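The complex appears here without one of its protein chains, the remainder shown in place.
First chain written, first letter: the chains are A, B and C, and each begins at residue 1.
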Amino acid sequence: MKVSIIGTTGYGGGELFRILHHHPVFTVQSVHTTRDETPLSDEFPHLNGITNLKLEPIDTEEIAKHSNIVFIAAPSGVSSKLVPAFMETGIQIIDLSGDLRLTDGEVYRKWYKHEPVESRLVEKAVYGLSEWNKEKIIGAKLIANPGCYPTATLLGLAPVVKAGLIDPNIIIIDAKSGASGAGRSVAKSLLFSEINENFRIYKVNEHQHIPEIEQQLNLWNAEVSPITFNTHLLPITRGIMATIHVKLTENMSTDRLIELYKDQYLRSPFVRIRQKGNFPSVKEVSGSNYCDIGLHVDERTGRLTIVSVIDNLMKGAAGQAVQNANLMNGLNEKTGLEFVPIYP
Amino acid sequence: MKVSIIGTTGYGGGELFRILHHHPVFTVQSVHTTRDETPLSDEFPHLNGITNLKLEPIDTEEIAKHSNIVFIAAPSGVSSKLVPAFMETGIQIIDLSGDLRLTDGEVYRKWYKHEPVESRLVEKAVYGLSEWNKEKIIGAKLIANPGCYPTATLLGLAPVVKAGLIDPNIIIIDAKSGASGAGRSVAKSLLFSEINENFRIYKVNEHQHIPEIEQQLNLWNAEVSPITFNTHLLPITRGIMATIHVKLTENMSTDRLIELYKDQYLRSPFVRIRQKGNFPSVKEVSGSNYCDIGLHVDERTGRLTIVSVIDNLMKGAAGQAVQNANLMNGLNEKTGLEFVPIYP
Amino acid sequence: MKVSIIGTTGYGGGELFRILHHHPVFTVQSVHTTRDETPLSDEFPHLNGITNLKLEPIDTEEIAKHSNIVFIAAPSGVSSKLVPAFMETGIQIIDLSGDLRLTDGEVYRKWYKHEPVESRLVEKAVYGLSEWNKEKIIGAKLIANPGCYPTATLLGLAPVVKAGLIDPNIIIIDAKSGASGAGRSVAKSLLFSEINENFRIYKVNEHQHIPEIEQQLNLWNAEVSPITFNTHLLPITRGIMATIHVKLTENMSTDRLIELYKDQYLRSPFVRIRQKGNFPSVKEVSGSNYCDIGLHVDERTGRLTIVSVIDNLMKGAAGQAVQNANLMNGLNEKTGLEFVPIYP
Partner (left out) sequence: MKVSIIGTTGYGGGELFRILHHHPVFTVQSVHTTRDETPLSDEFPHLNGITNLKLEPIDTEEIAKHSNIVFIAAPSGVSSKLVPAFMETGIQIIDLSGDLRLTDGEVYRKWYKHEPVESRLVEKAVYGLSEWNKEKIIGAKLIANPGCYPTATLLGLAPVVKAGLIDPNIIIIDAKSGASGAGRSVAKSLLFSEINENFRIYKVNEHQHIPEIEQQLNLWNAEVSPITFNTHLLPITRGIMATIHVKLTENMSTDRLIELYKDQYLRSPFVRIRQKGNFPSVKEVSGSNYCDIGLHVDERTGRLTIVSVIDNLMKGAAGQAVQNANLMNGLNEKTGLEFVPIYP
């Protein structure tokens, strides 16, 4: 099967290329950007000698002629403009932006400060949280690929929220991300000297991933009320950790919760539940599609600490996108994604 | 006035030297360690040409003869063994370890896994949270210098806890620290390749600073129940951020809270309250004795986010120790501590 | 084919596992260390769910019974003690230490400060610089896998040294390495806080890789006199850059030299020569087996600057070891090694 990548000069697009280049079923047929036609390896010198593909302008009809799947790794507000034209061609679409994730246009407008896309488009999109939406993803034509923070957060919360084991009014998520999550766009706040040997909080209580998380939590459990979700910038390139603080509604041991999680993710090859007393660090999933989860019940407070880590460019973006493409096409979801984490 | 430093070859001891070397009133008379007698600049080559002091063994009587103040920057479990002998000499003592901070010996034993010191000693120690214990510190002979995490956390929480503005049952602190907080001791988990490009949680719900924070919160407000406090290791050398999530008991605007904090810290030259919409990052206090605090009320949840940052070696250790020494001796608390943060 | 790894708990051993786990021909049969029998994933939590292998003691006969190849990733001075016993069993041996690389025992003694191994052993070892020793490696039974610095340096120098294009009396190599090159052993100088935001030179003119480089250069060109080779520690985990300063003996353009290099490495899939004006950075080969080389003739001085970068754990250790194992067994040298570099 042939695939095309749009937005290949960003970090998410580059990571899609890294995965797809060795995928045993998919072949990268073309790479696209809005810029001039240059070899992809001019933008990404690490691809010298690996590919001779040239960046091409975005011609939806041309792309649909030669490819079966298109991955759109463009910024929110941009990708939604491309989707309708692709929809008409019948090509499979995986959109990595936030444009198709929120079912309520007004919510989108409020958090993204852009005009929402038509609701008929959003309705056709399947939210691509691979582990929990598998049935719908299989056979879907249009995927709204989840955000990086929502992926780490939702995989961490799903078992206890679905089972109604926590107080739905007190969900506090303290999230941290590496700088590649901000993309390759140029801004003073993203300069090396501003981030290195630093740590900062940003978009305090205003991150656009909040409604995405709440929408899914409410689908699982309608009683969940607005969450507290804060995001920090780590002086690392890759990696997200969501440290989640919730209140158990009944007495449960760490052991029993770990069992519950292992059970719930029994058929999820990319979710790894840690043993008691063991917590994942972000480097332990770097370069891989894993989401690692650690759990601890604090008996003093009756609160549960959930630690969920992913590589934001992999399970948080390109990796999950390919996982979804696998599912859409009847492949084993692991196909082409079995990277051992790079350590150290 | 003459001062001596014990444990000068660690990071806290080195920072004490950096501050005291240019202090206009205090002079470093001697530096001590348990190791062989070598020039201090052999341990810390950055001190070449700055000092000719040699490391000396710890002889409490000798030290008391030539110094007015002794700073003990030794590990918990060690420094408590030195304090009794120093007490007899009448020298002013500032202990940077956790040994004298907890008034309940059983609590100490539980969290530190060491034998507690005699309660008569602990009773004589004044908890040196400079901003809030000023009266007792002035004229004290023995200071239990606060831990790094407690300093950032307590300065961030004090105004709302004292005023009873938050739900005392839901205090959730998500704390992050640079690696120098772990000291200069050698362990695999502290190797560069294990921490670099990584981020991990540690001592989940078990950090020994938890009882120190709770003890002080309860002195301010007896209704405070056990807190949730988790600690993470940042891939930076210096800096702590405590992100504090609490629930307001009544409707209050961010503006009013900022006013309250500015008011409460009006006479605290090292606490800086940020303007609305502005949050501190750890590098913005690096190398200085400042604690910077940002505030934001989330109207969706009624929760307040408090962001408190310090340099763990300065306000979190050596800086506050010198601030306390200033207060003990009737000096302006800023004396010798007005470092402009190093940026970038 | 079955393989065993000795020293699997170090960074080199871990990287061998990462490569070999997905190798289409080799299967990791057993992993060994001198420590107690524990699951490998206890030492390397990133391998949770990926392997159930347990660390085993080193029993050479047992290993030879179940494996065809043994990779020895033990420190210099240790691995040489294992080689003789393995030799008797007939198993293929790839030794990643420095013990078998130097043909002159006295030279080994001088630079390594250890007792050299018997010369009959060293004589049987083939120096595994894959690109230049291919003929001997094919069919070899015992490989002395090159050091990380020598690999980057020799690949950078080979074409001009062999062709006699540079003054053999002035070869100056200024090399820089990430911290994983120092291994996972515990030392104060390798603590995060000592390396982070720092850069230092070490083993000035005394690095044990000097004689290894000189030995090979002299095989290519007997006129080469002692080199200047200095090593620095970069505050990164992976990556080596050798910046090589040499003097051209005749006028040559950058273009012609690039042609020469491309020609010399035409059949070397892991060596990539950059276009004029383009120089490799260490991240552009990270996680891959590439050696990227950039060239520039300074017309003002008649000197040539050669920039050679590798991932020290890949082409500088585990990657080249597997490349050699491929060659020894008649496989395409790229088998199992076509990792796209991780960027960013």
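Heads up, the rule we're going with is that a contact is a pair of C-beta atoms (placed from the backbone, for glycine too) under 8 Å apart; a residue touches a chain by one contact, two chains touch by 3 or more.
Computed from a predicted model, the values in this text were never measured in an experiment.
Novice: Touching the absent chain in the whole complex: find that residue among C:19, C:227 or C:273.
Specialist: C:227
Novice: Per the definition of touch given earlier, which of C:193, C:216 or C:264 contacts the omitted chain?
Specialist: Among C:193, C:216 or C:264, only C:193 touches the chain that is not shown.
Novice: Would you indicate which residue among B:44, B:86, B:112 or B:261 is in contact with the undisplayed chain?
Specialist: Answering carefully, the residue with contact to the hidden chain is B:44.
Novice: So which bits of subunit C touch the chain we can't see?
Specialist: Residues touching the hidden chain, for subunit C, are 170, 172, 174, 176, 193-194, 196-202, 204-205, 225-228, 230, 232, 234-239, 241, 243, 245, 279-283, 286, 294, 296, 298, 300-301, 303, 305, 307, 344.
Novice: Which subunit A residues touch the hidden chain?
Specialist: 11, 178-180, 184, 186-188, 190-197, 235-237
Novice: So which bits of subunit B touch the chain we can't see?
Specialist: For subunit B, the residues touching the absent chain are 11, 14, 17-18, 21-22, 44-50, 180, 196-197, 237-238, 272, 274, 278, 280-281, 283-288, 290, 292, 338, 340-344.
Heads up, the rule we're going with is that only the chains that are shown with their structure count from here on.
Novice: Determine, using the mean of C-alpha atoms as each chain's centre, which chain is farthest from subunit C.
Specialist: B
Novice: Quick one: subunit A and subunit C, Cα centre-to-centre, how many Å?
Specialist: Subunit A and subunit C have C-alpha centres separated by 36 Å.
Novice: Find every residue in subunit A that makes contact with two or more other chains and list them.
Specialist: Counting only residues that touch two or more other chains, subunit A contributes 196-197, 237-238, 280-281, 283, 286, 344.
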